[in-house]
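Down below is the structure, laid out as structure tokens.
Note that one protein chain of the assembly has been removed; the remaining protein chains are unaltered in position.
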Amino acid sequence: MKNNRGFASDNNASVHPEIMQAIIDCNTGHAVGYGDDEFTRRARTKIRDEFGQDIEAFFVFNGTGANVVGLRNMTQSFHSIICAESAHIQEDECGAPEFFTGCKLIPVEAENGKITVDAIAPHIRGIDFEHHSQPRIVSITQATEFGTLYTVDEIREISDFVHHKGLLLHMDGARIANAAVALGVPMRAITRDAGVDVLTFGGTKNGAMYGECILFFKPGLTESFKYYRKQSMQLASKMRYISVQFEALLTNDLWKRNAGHSNAMAQLLAKRAGQIPGIRISRPVQANGVFAIIPEKIIKQLQEKFFFYIWDETISEVRWMTSWDTTEEDIIQFTDLIANLLK
Amino acid sequence: MKNNRGFASDNNASVHPEIMQAIIDCNTGHAVGYGDDEFTRRARTKIRDEFGQDIEAFFVFNGTGANVVGLRNMTQSFHSIICAESAHIQEDECGAPEFFTGCKLIPVEAENGKITVDAIAPHIRGIDFEHHSQPRIVSITQATEFGTLYTVDEIREISDFVHHKGLLLHMDGARIANAAVALGVPMRAITRDAGVDVLTFGGTKNGAMYGECILFFKPGLTESFKYYRKQSMQLASKMRYISVQFEALLTNDLWKRNAGHSNAMAQLLAKRAGQIPGIRISRPVQANGVFAIIPEKIIKQLQEKFFFYIWDETISEVRWMTSWDTTEEDIIQFTDLIANLLK
Amino acid sequence: MKNNRGFASDNNASVHPEIMQAIIDCNTGHAVGYGDDEFTRRARTKIRDEFGQDIEAFFVFNGTGANVVGLRNMTQSFHSIICAESAHIQEDECGAPEFFTGCKLIPVEAENGKITVDAIAPHIRGIDFEHHSQPRIVSITQATEFGTLYTVDEIREISDFVHHKGLLLHMDGARIANAAVALGVPMRAITRDAGVDVLTFGGTKNGAMYGECILFFKPGLTESFKYYRKQSMQLASKMRYISVQFEALLTNDLWKRNAGHSNAMAQLLAKRAGQIPGIRISRPVQANGVFAIIPEKIIKQLQEKFFFYIWDETISEVRWMTSWDTTEEDIIQFTDLIANLLK
Partner (left out) sequence: MKNNRGFASDNNASVHPEIMQAIIDCNTGHAVGYGDDEFTRRARTKIRDEFGQDIEAFFVFNGTGANVVGLRNMTQSFHSIICAESAHIQEDECGAPEFFTGCKLIPVEAENGKITVDAIAPHIRGIDFEHHSQPRIVSITQATEFGTLYTVDEIREISDFVHHKGLLLHMDGARIANAAVALGVPMRAITRDAGVDVLTFGGTKNGAMYGECILFFKPGLTESFKYYRKQSMQLASKMRYISVQFEALLTNDLWKRNAGHSNAMAQLLAKRAGQIPGIRISRPVQANGVFAIIPEKIIKQLQEKFFFYIWDETISEVRWMTSWDTTEEDIIQFTDLIANLLK
């Protein structure tokens, strides 16, 4: 029988019971549509308690929507957006950022998904030259697509540079909770306090059902927000069902517990798998993703029991994602299977 | 205390318990993301049982998304889309259809929200003339924004005309269930069998939490669908939670029960309100919307107890929507209050 | 032999010799590309002498480009643009305004191409309501597509209303010269001084080869202009050849002579044709267009000698445009032919 558990993605996991309960609890009576309701106000209060009282927070349906609508409020169509060549907005959104903002995306080299000032700097050029897309945004991902992390200092270095050049810093935080927990800091330490201007604050990959949040730290960017969200088809009518999920995530540190658990599972997986001869952990394991180079011959059999994706076929590198619901048992079974297959 | 029930919109209602239960039931273990899962396959089977085995069905987040992604798969940017001047795509989507398809929308007169061949015909012109946006789609809404219905014959007349002219027929069916129940026919009788090519099959306004479905009846329109859905930010990662809602709606006739109830409540409301001197029901009441012209002076007090929207301030016309969870008690209290205020 | 003269459009005419001479004269040596040249500066000076010292003027390739780039600098994608149902931007630009601005166009009834405050007013609604495209621009055409004119007072009435509502007034002046001459006023009297914010100042239909000019009367709209022009593919590299055409038009009143002549030819044509039994001039003849209802049976033979377009087949209405190079001889031959065919 096919195992329905695996390491394919943290979005293959189910919804955390506390979040499900919050959804059930709010399911009574009427609520004004489109966000003008008590649940949404309560969620926003929780978010402000976490990130600061003067920020703006808006809910949308999904991660691509959060990134794109966030970027759209920061750009005009003749701008360019600099990001890692491996960024979700560059690789995994089917061109939605270009289509919806009209902007040019400029991918830069990024070892293990992290970009540096040195990689960004050469692309800050052609300023005021109408033939050239005008650099406007640098977008970084925390945790990165490789499960690696920017330190607070690294983010600060980038934000200082970006602001010095008159640009804005966007962060794709689909896994911001994993990052904060791994670094042992509050989420605001690696976002607002480190100079991030706009953040995609992800819920879905941390135990939610659907819904992401866009946080604007820099004032003055949201004047047209409500129109762009609606025009981009990201305004939920029964908003309360998104809002309560974020309220739940920010209640009793659920965001932290979920992220902490999935991070720990990644460490365990990396440790156990790394000890198996023939397996090489290929990237630093800092959040909830484990990358490994494994013998090609075992991939198919392994995937049949625990599904996961091949990252780079040319070097037989695979990606294993852990999630809030990954168990030690999962890890043990999985690594035992690897060991067995390699005997 | 503020009453949290009212007649503002069928999207202010909560989620039907059977749908909530389906969501709870599917919340176990992992499921492959983005729709390649058992739940989605099961939901698709249910939909095909209802609408025909050879159709294509895809889930998206919301109604605007369903309309726009559906239209995008039928159009190129130089096309035009003819619709009622009161259509949701014309009035209530903040220009998302134009922005995302690039097409021109051509609003035509529509008494009580219904357009006719006579209203459409003058706009089928400029064919092959590159200066003129090329007519490509006629879009109708069933039930309309005024709670009125097209009969099967009326839809057939439009679809015959539309196809004869080489165009396609789109239907915004945000309230298709209400329409089918009111007309006493299966949903396919007023969609596929009446010549509709693409349908937005609404769930949210009929008791679901979120999620709508796009049905393609005409073959050959979906080659690029998956890319357009993703690029338009309408692809849910944890798709199962949308799919099971549609499965539930199509199980034990839940869609019919919900729509039938809200329709009946609209009839009751229209009957009781219509008997109050000073209240005039201003549109035919055929689905779950009641429009009435009421004395301006009572609106504010009335809204405080039962919220609803003013439709046309210039004539003091209001809109009252009923939903699956509207009770006879709600109606009685509401109409009694009206009567009291008018004494 | 096929006559190569006719009344199809003022853009079928050749280039006026004085404009051609200006092109020839500037054809020596090098000039910096993209508008940073002496010729363009000189043309801009001429334009400012005509319209005011504090205006901004930019050249583009063609009329559709001028309209669209002008509108783009006044709008965000969630805005709407209200215009006559017969406006060029609505009927004849293949959806370029929607595609490039993302905005919704709202066509309103317009007798003989002229819109009124009464027709505009009902569409100024849904303000601050994110579901509704936000009204931002009213666009009028002077002279209209029917060859009719707005008086100074009529424009002022519209601009006062538009500004009072917080919107902006755009004018498509593809035939602004014809309008000014017919009204006996300077061009600025019916544009800037009457409250127009942005004008498409047409050259091509008044004897130029190619090139139109966008004039911004209202300050603060051009911050991003240069990027939008380039991104919209409307920035000419060898700009001098456009600039000198506008300089020539504004030298020795060439614009006035050309427009005056074509207007006079329209009057002559209307007078002579109107006297022929069976011919009915169907619109006021105020600029350089003559609309007439003529017997269908003569259209084909007439077109073979002097080409023109049928405007409304259903009532056998045709459009005859005169231009700077229309001769009295043309008119006499044409009207004699009509008379002969109707004998």
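Each chain gets a letter, A, B and C, in the order it is written, and its residues are counted from 1.
Just so it is clear, a contact is a pair of C-beta atoms (placed from the backbone, for glycine too) under 8 Å apart; a residue touches a chain by one contact, two chains touch by 3 or more.
Bear in mind that the values here come from a model prediction, so they are computed numbers and not experimental data.
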TODO: Can you work out which residue in B:N11, B:N27, B:T64 or B:Q134 touches the chain that's missing from view?
DONE: B:Q134
Open item on the list: Touching residues of chain A against the unshown chain: what are they?
Closed with: 77-80, 90-95, 98-99, 102-107, 126, 130-133
Task: Residues of chain B in contact with the chain not shown - done: 34, 76-78, 102, 130-131, 134, 224, 226-231, 235
Task: Where the unshown chain meets chain C, residue by residue - done: 4-6, 8-9, 11-15, 20, 23-24, 27-33, 61-65, 68, 93-96, 99-100, 204, 209-210, 227, 230-238, 241, 307, 325
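We adopt the following convention: only the chains that are shown with their structure count from here on.
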Task: Centroid comparison with chain A (C-alpha atoms), farthest chain - done: C
Task: Rotation in the CA alignment of chain B with chain C, degrees, nearest 5 - done: 180
TODO: Please state which pair of chains has more C-beta contact pairs than any other pair.
DONE: A-B
TODO: With chain centres taken as the means of their Cα atoms, state the distance from chain B to chain C in Å.
DONE: 42
- [ ] Mind pulling the residue numbers of chain B that touch at least two other chains?
- [x] 93-95, 99
